[in-house]
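Worksheet: one structure, shown below.
Note that this complex is displayed minus one protein chain, with the remaining chains in position.
Then we have chain A:
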């Protein structure tokens, strides 16, 4: 991080390459909205960014307490930003509990913007500091730069003439803080003002009050003496590829990926689903896409979620279901049915901490073995994993392509971190997206030979014979099917044959997936860091930093886990050691050890928190020391 001081309009403006900010407050303080607004502004301004919301699983835990703190972290910068930042540079603390919950993750010497009105006796007691120990006053924060701003009081003053109730005025305090931050980072207000005008277009008084609050915060930055000795900051826009951008969360991207795949394939999208954190936004997003002909079905449970989708797939739709760990457990019997029916189906599983209800709002990567093996009988299916919020779009799209073209259910793994994080997405042109070609059985005449629903092509794929097509009438089901005819068969040899043919078909998906490439680092060397899924950003940063420090390390990231890319085995052999960091107890490690008979080094984190680059870099350093 190289800082350059420039004198500009009598303010000292310090140029930064990247900044990580945390907005923290009570669950009802609007921190997610505030953080999202800030993210939209820096995105439009041209920064690279990555955001991560962190909120309690309860809707409204006791106000003012540490358990009720809701946070929204984002990092923006002029170079590739892949994580929300291991620690943050700036913390907005709307009350004492917010400070208490997050101080440990603030960089030494970082900036605290505190609403001093949230540090009254009541809040101090609720937070656990105790009213006699106000951290803003007692020297606790001597190592940090602290700006104490009576936000509630100032907001009330600014909006006194609006005629609105105090209750409504107090709800605008988050916009005041946002204004202060825009001033501090030399950012424009327009994006937020436009958003407020649209969001509250039928409540003009509310829109105007919020706009006034954000402007008052900005003006406060201008007028107060508080910042003069520290200066303002600016982060130059990123050098990004030219084009049209939008901001997406992983869940939105997954939803759009499915809808785009359906359009591209010329199929109707059907999603059967049951709400579950943190996967619900996929259902919610698709429910809003009726203009694109998308049908969503909020089923009575997860089992019905997958079964309605199987029904729709049988009928010729691009069918999908989305869920999170406990829901995937309920769907497994249905997935076995989809495997034996050999129909296309996409299952997006947004992993969260488990087992059981576990940590519903916290990410983990611990459903990998379940995705790979969690079905009764021999029931292999392709498994792919998204690496970033934007990659959720491409992962869902590719899952749909594989499902349709190979007539198989495909499991697409994302996690709570990717699902809720957001980043700018370069909007692809329709022509940039890979083709998706369903193979439907054509109509047959009465004197044609009998239809064989399980007659396979050279890839082992059976055609899609959909109801309504004359001449293809046929009956299939969960009972083992006779080769080619699809009739019920209990013949031992036939069962062995069909088991083998189903597995071979899935294995052949490797023919269309790209070779794994090295993301960063040498093609041969001391250490390969092999990752999958949402650890991408943290590993990428860690390997970059380690390489800047002169270490012989490379990074490769797996997108396709079943089947693996064909060159994976050879790649693993090019390094003395392989390190696999995972947000689980070593699930990919087990699979790699099993398939390639090598002994990688595992690095586990199961705290319901994503990795940060410092942890991984330290591990890389340790391993290379021992080599």
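The definition used in the following text is that a residue touches a chain if its C-beta (ideal position, glycine included) is under 8 Å from a C-beta of that chain, and two chains touch if they have at least 3 such contacts; residues count from 1.
The criterion applied here is as follows: contacts and distances are computed from a predicted model.
Student: With one chain of the assembly withheld, which option in "SpoVR family protein", "2-oxoacid:ferredoxin oxidoreductase subunit beta", "Carbohydrate ABC transporter membrane protein 2 (CUT1 family)" or "Hydrogenase maturation factor" matches that chain's UniProt protein name?
Tutor: Not shown, but named in UniProt as "2-oxoacid:ferredoxin oxidoreductase subunit beta".
Student: Which of these, A:132, A:244, A:597 or A:627, touches the one chain of the complex that we don't see?
Tutor: That would be A:244, which touches the missing chain.
Student: Please identify which residue in A:472, A:591 or A:623 touches the non-displayed chain.
Tutor: Candidates A:472, A:591 or A:623; residue touching the omitted chain: A:472.
Student: Return the single residue from A:312, A:368, A:506 or A:620 that touches the missing chain.
Tutor: A:312
Student: Among A:13, A:103, A:303 or A:518, choose the residue that contacts the chain missing from this document, as touch is defined above.
Tutor: A:303
Student: Touching the hidden chain in the full complex, which residues of chain A are there? Just list them.
Tutor: Per the touch rule, chain A residues meeting the hidden chain are 40, 43-44, 46, 237, 240-248, 256, 259-260, 263-264, 268, 270, 272, 289-293, 295, 297, 299-301, 303-304, 307-312, 314-317, 319, 333-334, 336-337, 341, 427-430, 467-479, 487-488.
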